[in-house]
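Excluded from the complex is one protein chain; the other protein chains are retained at their positions.
The block that comes next holds subunit A.
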Amino acid sequence: MKIKLAAIALASAVVFAGCGSNNNEPDNVKEASTNPEQSASKVENWDEITGQYRDFALDQTDKLVAETDKFVQAVNSGDVETAKKLYAPTRMYYERIEPIAEALGDLDPNIDARENDVEEKDWRGFHRIEQALWVSNTTAGAEDYASQLLDDTKTLRALIETVEVEPSLLVTGAVELLNEVSSSKVTGEEERYSHTDLYDFAANVEGAKKIYELLQAELKKQDADLEAQIGTGFSNLEQALADYKSGDGYVSYLDLKEEDTKKLSQLLDALAEPLSQMGTILGA
């Protein structure tokens, strides 16, 4: 069965409106996606580009399932330290392709809802386990959530197989990834207990960059200035982010000073503004 993402995006936007998801701009997806006929007029090899993106999303979800499996094993065996260590790196595979997952109905809240995003009885997923690990410093009681999480990531993997990626989702998805950073990661609101926000930050940026790279050649043809601006924006932000690397990962959000978050946020805005003009290659 093939699912048209355009239709799903519309439906899920409605679902999200009621559940307080951290997706702040569902309208972007919705509006652009409802005009697929208008899209793609200026690009000849869309199928190739969207196909490559689909491969990327599949690869990321493959790894998400594999890494979640290890994470879940740690939780189920009561190994708090290992679970804590695996938590943030595992989530990065999800964060890189978040806009796609968000377009797939209930999956995003099931995997990624924070406390109060959904009703208490429905709250599960990464952040529920995060709370157990960091607040209660235990895996006790988190085992069921862990197994559910693994099932949910597997469902995600299966669904992505069936998705047909619309060009407009790529274009808006890149911006949405950065909006995610703007609205919850750079403010430290995503990882309330573990303070591993910079992992998500980096993964969102990497996800946006992947899309940019897929569109880069086309963009260069149609608007070389814009392409260069986006390129500069990415390298400035990556450079700044590199200052906060620690070992294989990133420093805690708690280690950031106001001037650090301000700098990162401004660099993010500097990138997201030209990135939001990528739709220019879709034509009017």
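One rule holds for everything that comes next: a residue touches a chain if its C-beta (ideal position, glycine included) is under 8 Å from a C-beta of that chain, and two chains touch if they have at least 3 such contacts; residues count from 1.
The rule is short, and it goes like this: contacts and distances are computed from a predicted model.
The complex includes a chain that is not drawn, and of the options "AraC-type DNA-binding protein", "Pyruvate dehydrogenase", "Deferrochelatase" or "Energy-coupling factor transporter transmembrane protein EcfT" the UniProt name matching it is "Deferrochelatase". In the complete assembly, the contact with the undisplayed chain comes from A:T232, out of A:S77, A:T162, A:T187 or A:T232.
The chain omitted from view is touched by exactly one of A:T90, A:S182 or A:S276, namely A:S276. Of the candidate positions A:T50, A:T68 or A:S168, contact with the hidden chain is made by A:S168. Counting over the whole complex, subunit A has residues 31-32, 35, 38-39, 168, 171, 229, 232-233, 266, 269-274, 276-277, 279-280, 282-284 touching the chain that is not drawn.
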